[in-house]
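Shown next, in structure tokens, is the structure this report addresses.
Every protein chain of the complex appears in place save one, which is left out.
And now, subunit A:
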């Protein structure tokens, strides 16, 4: 007989809890102070963590100034290039005490510029930003005055958000307001992209040489696009000049500061900064530190040029830095400790850049400061060999030590990854704050090949960026366009297109569901509704894409993305080697389970009628306890490797592919399906009535491809088996969240079990898995006593966030996610 008990109910031991918690809190606070391997990074981290985000209108003012002078007089790419160059010439430079790596997106750490060309905030927006409980930004009276007097009068009609809202048809607005889909580009630009290795071998002076050569090649007699090409290349050149100016200005500033300081050590550090900034970004880096500074200047440039949802990422940072690291060690000019401190400085830089403030539905779909920089560690190399190096381990150490929300850190695991590396990553992951997330390199490459990329590009640049989506770093524009609420499609079918959230007829009336005589008839109606919704979403996407093509090119991002210089075409106009447009489907578990209920209970067992079920959903199952019990407890569910439920999953997966995937876009991209939610599953849930699977009204949908809360009853292995039945290799990525209590993954055995689960899931072609390792009691306590848990980080979706930054609905949702315990 087993003495290891199968515990169905664990009694709560309340007696010792408060004291214990108090001690843990103390311990947490101490570790909060201490993080950072040197006193320098401890101090810098403290500034980054204790500074409240604020907005900065400096960029908006400079942009207004440039547009006032030159709008209409210059071709658009030249205007954008000139604006960028002027911004670099005039912007405030921040160089703080202790800093080794320099550059901020705004005027100081945690300062976020605004982008009035995209979204021209109202004074009400500013007030909301300042006052809201979560994800707030400090806004001063002076900011409001500038916005009112200068920014709004100039930008209100010019902002892409204004233009797109007036151009999009009523049918789009109805679905948008009803929570059927979201739109990524209302307040942000396309982007969401990642650097490859080219900036480590090439400075912006070299880029200008390439651009000039390309300009010289333009054939004005035979090339009918010659004027557009020249304008684009000129715009690119101006941004390169801007980048070079940024470096020179920082060098000058560091020299000025050095001449004023009494502290000999700091003086030397400032002179080192000056020397480094004289070299990069104008020229290619020659040392580990220059390489980091090169990336960081580029990051600042790209994220100042455009609020390109989301941010910019260094991609395979370990591989890019490894040659510099090795040379530094070999020539004894660098130690492992120095390299570590520099990486910590970089981590702090990432952490100090909040995503520009969002409002409205954009805030709901992405309620976080996180700007989704995502670093890929341990990925495969261009030749297909394993890319794990000492720098990879160093990055894991830094991630573990710094414990910061940004950058999001992931590890790529392939068949070739050594167990030791996987185990080290699991050790950090099981500490409970969701990083690193785990990506399947072998799957990423197959996904990219399936989309038509070459094996060389897939291996060299196959990365996961932002949240979970796959892309080809430095070679692809892969744009996320918005979330699609799949279970709401069914809700519309059951209500003949009427939406109870907006109280409008937003969908198609696909017939009276109460008269459907078979599951097939219902399913056909679901597909028709899905097609209708997708048609409107994609038509909207196309219109918005055209708007960016015409009015908001990104010449700097184009310089560093292949093959924009060669094609003399902007990143936003299809200049990249590859172009992809993603639509992110949310609620795969809810739709599967709901259809399983309909098939089993309405059409096979006749447990209740369609009438009864629809009425029960619209009444939130009040007075329908019997139906609720049947649908919740006596229906096969996704997440259990159940053949009945998972066969429906297959159908839905196929329908999504058939209806959504492969649609062309104006710049020559193709639409790809992916499964990722950010925080949109909460918002989508809010807009919905109860679902046939027993999900109550307004409750969040499950995140990504995770099972419905409480539906997976057969442990994590059944979850991965079900999740792997989604044909993930033809998607752009799928997010699976697995929550464990600490005891399950404790000890050496816990690490081995976690590793085996990851390996098994990846062998089954799973794309991504991440872990929350925290017990329910802790989360509930954190909700009650937020001040005691200021640094409790949990995994939300493709990113981690402070538990206290989440609104209550999302906190509840995380608490409710099934906790796999023994």
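Here are some notes:
The definition used in the following text is that a contact is a pair of C-beta atoms (placed from the backbone, for glycine too) under 8 Å apart; a residue touches a chain by one contact, two chains touch by 3 or more; residues count from 1.
FYI, contacts and distances are computed from a predicted model.
Missing chain, UniProt protein name, picked from "Phosphate transport system permease protein PstA", "Probable septum site-determining protein MinC", "Cytochrome bo(3) ubiquinol oxidase subunit 3" or "Radical SAM protein": "Radical SAM protein". Contact with the chain not shown here comes from a single listed residue; of A:104, A:641 or A:813, that residue is A:641.
Note on the undisplayed chain: of the listed residues A:266, A:730 or A:759, the one touching it is A:759.
Of the listed positions A:497, A:715 or A:786, the one in contact with the omitted chain in the full complex is A:715. In the full complex, subunit A contacts the hidden chain through residues 1-11, 641, 714-718, 721, 744, 749-750, 752-753, 755-757, 759-760, 763-764, 820, 822.
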